[in-house]
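Take this structure first; my questions come after.
The complex is shown incomplete by one protein chain, all other protein chains being positioned as in the whole.
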Amino acid sequence: MEKILDKKRLDDWAAALTNYEVQAPSQEDGIWGFQPVNGPVRLDHTNTKQPPKEFAFPQREVFFTFEQIKGEAPRLTQVLPQAPRHAVFGVRPCDGRGVPRMDKVFNDHVEDTYYNTRRKNVAYVGLACNKPPSANCFCLSVGGSPVSTDGLDVLMTDLGDRYFVAAVTDAGKALMAEAAKVFSEPSATDQKQVKQAHAAAVAHPQRAVNNPDQAPAKLKASFKSPLWDELARACIGCGICTFLCPTCHCFDINDEVHGKAPLKGQRVRTWDNCQFPDFTMHSSGHNPREGTGARLRQRVGHKFQYFYENFGMHQCVGCGRCITECPVGIDIINVVNKVAENAA
Amino acid sequence: MSEQQPYEPKIVAFLCKWCSSAGSDLAGVSRIQYPANATPITVPCTGAVSPMYILSAFNKGADGVLVSGCHIGDCHYLEGNYLARRKMYLIMKLLDFIGVEHDRFRMSWVSAAEGAKFAQVVTDFVNDLQPLGPQDKLKRAESK
Amino acid sequence: MINLKDVRDAARDMLAKGEVRAVIGYRRGSRGMFAEPAFLDRPEEADELVWDPTCFHNLSLYLVHDRKHLAHAGKKSGAPVAIVAKGCDARSIVVLLQEHYFGRDDVYIIGVSCEGTGVVDERKLARHLNGAQASNAAFDGDDFVFTTAQGEKRLPAREVMADRCLECRNPFPKEHNLVYGEDKTGRQLEAPFAALDRFEAQGAGERWENWARHFDRCIRCFACRSVCPMCYCDECVVDSITFPISTETTADEKANRIRWIERSAARSENITYLMTRAMHLAGRCTDCGECDRACPVNVPIRLLNTKMEKEARDQFGFEPGASIGGPSLVASFLDKDPGEFIR
Partner (left out) sequence: MPHNIYLPNLARVIYIKDEVPGERAIRTFHLEPLDGGWFDHECGQCAMLSVFGRGEALISIAS
């Protein structure tokens, strides 16, 4: 289903989505982030600082509450997410491609109840990138593109005074059907214009990983390479690159205690991070990935080798956040290219 | 709840063992009546009170935090209360800076002989906390 | 005006003569105009050194990393490490020396004066370039000159400089072995603590509204702590991601380790973490501004530290990083310290 949406009718579409909580990019303290929409929907953002992964995989998820009952077994009460149905506008195609990768992780062999409960309640309305939102975009290097529909329910393309809106999935059709009257049929010139816009977007120069399909083999051959320590010498071991990554999914589980006698509390999942010092700390004190070099290898290996070996696609979607936000300039494109060049 | 109990502020009081804790004992021995809102935590010296104790008390739900110790010059360890004076000044200013009500944190000097003053300090503190209501700025959220 | 060639020659000479084990400086990064930390081990690498407005990192952090590597490997320090240091960076080194983290002869300070300007603030610059990407940045008197695809763009430095540089009172590294650039100590582009005063002008309620929003946004990535040379504890007491277990750690110690805050990035936990850090930096933070710059969600962490710095200066006459032998703020006192607030 392909329609035309006049830019002036965008708010009408959002308003018509009454049984959804509509989220869209908005700026708070200079940071673009997804916020519930109250007022006009803004799509003039570059890209949000954090990817939309929080809608299906929030930083904090309560699993269950536990309560000690005198003389009885502790009582567990499962706490399933009560997330409303979300319609998230302004999702960039690279973040869209992160969604199937996260779906894969949380459903391969074992289904994650909490992730799936949230995931089936989210519809992603993508916005194609007419020009790269960041200086460090490299989606084309990892099989993506500024107009990819992978993982999105709808893809909107900005044609100046109107959007070309294409439904990708049934959920997308349903979103558009909620406000059928705000759309109009695309004319032949609209079709031509959107093809031109897409062609121009794809042709726009961007940074590149050199021959990315050889990356898995090159990385595999460089496990013991001294380059890792050298490339990570400036790394400070913070969590920016992974917490802001659309496809990082590692988590930790902790119990939060609210009362000691009788014992009462919650078991909670929180994001975790392979760049943190104690991520691989054994209870003996041995840490197989002590230095930042080994941790950089783990992150880059996961993005360009391990995931590829398991699922046949790179885990990295080329959004460039880890490059842009690294306080000391660790650059994953530079790392993969350098390691590949010097691979045995 | 049958009828709305009046709001009773919860106070965490770090009392130095040598003076203020002894002062509070004297208040008890002398049968002085004063509000029982303060949960005393005895510390060797106010100099031993780390700002983290105060932040943690607020984090766990305290409505007010009191730090009380020996008057300047009386410190059993000679300099403990001088060092405390600086640290507590800094944490007080930081709490003010982020917007926590000024009256939620208080420091006092109460010697072992000042049972009456201790009772008065706690009474004044409870009265000042009453209008502020429960502290929810730094408090950890209970359930989801 | 600093002649980069002099700095490179000095670095090459030191490395060639083996006077220093390594030179920590700045070099061209792979990310457009931004410089990145450089670790030179061989004389011929000296030509990589650069000095431009994007050299905002506080490299003294890597002296701490070096010290930890040596301790971990059980090696003696031997020859000193040379480091390119701005005024604020040099004061960080002084605080580290004050806390005996390493000896004065373990570090060879190549001072670089910021003279009349300072370093660029990425966020302010982005507003001026509105979308254009700069491939190079250069000092030029009181201006910064940026090379972009649309040609050179000259901007008065004052408009795109970091707040800390605008408020900086001594852009000259007093503690140094070698120093380049004019000493413009006492220059004043903006009143000291200007950003703090602007923030404090708001009422308590309004301040809390702002801070609550900032604390909610914190994702506990610990960039502010990881980038800070003063946060060198092996185990950060307020957070558990750095719990150094050894073979001697007993099961009880592991089970009973005090958890001051939860792992969740909830507002109450973020507050306890950020406030504890601000307290632990009182009198130690030299306002290098790295925590502010590194924070991916723009939490104005620097305001917490400059609040402590201002109180320390006004009430206790204390300047962090002023003198190596000086006392530390919270381990010393004066008779005339304020006490009226104590009942």
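Letters A, B and C mark the chains in the order given here, with residues in each chain numbered from 1 onward.
Keep in mind that, in the parts below, a residue touches a chain if its C-beta (ideal position, glycine included) is under 8 Å from a C-beta of that chain, and two chains touch if they have at least 3 such contacts.
Bear in mind the structure is a predicted one, so any value in this text is a computation, not a measurement.
Taking every chain of the complex into account, the chain not shown here touches A, C. For the options A:T113, A:N211 or A:S284, the residue in contact with the chain missing from this view is A:T113.
Residue A:D255 is the one among A:D108, A:D255 or A:E341 that touches the chain missing from this view. Touching residues on chain A toward the chain that is not drawn are 63-64, 66, 68, 73-74, 76, 78, 110-114, 116, 253, 255, 257, 260, 263, 265, 267, 269, 283.
Against the chain not shown here, chain C presents residues 250-251, 254-255.
Convention: only the chains that are shown with their structure count from here on.
Across the assembly, the mean Cα position most removed from that of chain C is the one of B.
When chain centres are taken as C-alpha averages, the shortest distance to the whole-protein C-alpha average belongs to C.
Chain centres here are Cα averages; for chain A and chain B they lie 46 Å apart. The geometric centre of chain A is 31 Å away from that of chain C, both derived from CA atoms.
Looking at chain B, one finds that none of its residues touch two or more other chains. Across the assembly, chain C contributes residues 262, 266 that each touch 2 or more other chains. On the side of chain A, the complex with chain C involves touching residues 28-31, 33, 46, 49-50, 59-60, 135-136, 233-234, 236-240, 243-244, 252, 254, 256, 268, 270-271, 273, 276-279, 281-285, 290, 323-325, 327-329, 331, 333-334.
Put simply, chain C touches chain B in their complex at residues 200, 204-209, 211-212, 237-238, 260-262, 266, 268-269, 271-272, 275-276, 278-279, 282, 303-304, 307-308, 311-312, 315-316, 329-331, 333, 337-339, 341-343. Those residues of chain C whose C-beta lies close enough to touch chain A in the complex are 29-32, 34-37, 39, 57, 61-62, 72, 123, 131, 133, 213-214, 217, 219-223, 225-227, 240-247, 249, 254, 262-266, 290, 293-294, 296-298.
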